[in-house]
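A protein chain is absent from this complex, but the other protein chains hold their places.
And now, chain A:
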Amino acid sequence: MQTYEDSEPIVRIRDYKQDRVNFMLENVDLAFANSFRRVVQADIPTIAVDMVEVEANTTVLPDEFIAHRIGMVPLVSTNCDEGMRYTRDCICLSGCRYCSIELRLDVSCNDNRTMEVTSNHLEVIPPFSSDEGSPGDELTKRGDDFGQPVGKNKADVPPVLICKIRKGQELKLRCVAKKGIAKEHAKWSPCSAVAFEYDPYNKLRHTTYWHEADPRTEWPIGENAKEEEAPRDDEVFDFNAKPRKFYFEVETDGSLGPQEVIMKGLAELQTKLANLILGLKSETDMPPTGGDTGLAGVNGHVPTAWVPPSSSGTWGQNAASGAGYASPAGGGGWSSGGGGSGGWSTSPAQNTGGSTSAWTTSPTQNSGGASGAWGTSPAQTWGGSSSPNAGSGSGWGTSAQQGWGSPTQQASGWNL
């Protein structure tokens, strides 16, 4: 019935610019394509100003108005998976150099003209060293302009206007930028817009066009219609047809590049699914003792629990023995047999603090390994990192250790 089941998904990038990518996705489900769109919009971490302390504001705009505007300013967040922690996961009291970035704005107008306060006036305060927060290598994973407003002091990028001030007015404030995802607040979304279209001729009749006399003369045919065959006049409606081709245009606000957005979106989807599988495993494969053994045994249980059933034939052989999802160095833990698309190797580099997080890092692709499997594609470092951490990290990860401990209902009573 589902013929696409056997066929591989197809991707074709039609246009790739600094801040946007336009591509076609074929041979996937509508639900899958939509999930991809949702994850790209709402689940990728970036950095944005989350707290503003106003020291002086004699402008015409109230404090909260300005604070809101500053929160919306996109900040360069390349590789913030590794370059920054969530404040909720950090042990510091209210923010440290590992989980927050401080920016300051100090502007006053002294001449007789209207002056524009823009995102170019936001200055990143270099992190001072203190012993607050548990030490980590986050700072080394950051690029030079990490946390800077996007396009700062670039002539061809117009800055974001925050306020206009006249002579004698002043704006002085301190901002703290934090990592977050757009599910919490849309300012953390790396995308300014994601266009998503399928079936440009409306052959499937998923929509109805309002019209005076004839919708075909009154509605223009979109660009994407060039990719598909126009319906013939004598064509009967195929009520079994399913959308197969999806047209995306992912436009970023500059905080992350389009490639990083796409790759992290896919990785985030995998993390979600993998966590679900892990949850199912822990539900059914609990040791009979249950109860208290849980936390201590996290790392011990994972590998055995995680090996997927060979009947599904998807994972080839799982060579990982020690580290659960993250295979030992060298990757090659999993080869995805489904599709012969070559292996994707997981790198254990991210498995920091194994005891706290069996899962922190989920599928982490080592771009070197993956490209090796592929041969044709030169290893790419997107976002300046060689191994983007696919897992959104500790958010989901740390919680994976829960659920091992408590006794659960065994699968039973199935009438097979």
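The working rule: a residue touches a chain if its C-beta (ideal position, glycine included) is under 8 Å from a C-beta of that chain, and two chains touch if they have at least 3 such contacts; residues count from 1.
Quick note on the criterion: contacts and distances are computed from a predicted model.
The complex appears with one chain absent; UniProt names that chain "RBP11-like subunits of RNA polymerase" among the candidates "serine C-palmitoyltransferase", "RBP11-like subunits of RNA polymerase", "Large ribosomal subunit protein mL49" or "Vacuolar-sorting protein SNF8". Considering A:G71, A:G95, A:G147 or A:G254, the position touching the chain not shown turns out to be A:G254 (whole complex).
Residues of chain A in contact with the chain left out of this view: 1-2, 5, 8-13, 15-20, 23, 25, 28-32, 34-35, 38-39, 42-43, 86, 88, 151, 154, 156-158, 180-181, 183-185, 254, 259, 262-263, 266-267, 269-270, 272-284, 308-309, 311-312, 314-315, 336-339, 341-342, 344, 363, 365, 367, 370-371, 373-374, 376-378, 380, 382, 395-396, 399-400, 402-403, 406, 409, 411, 413-416.
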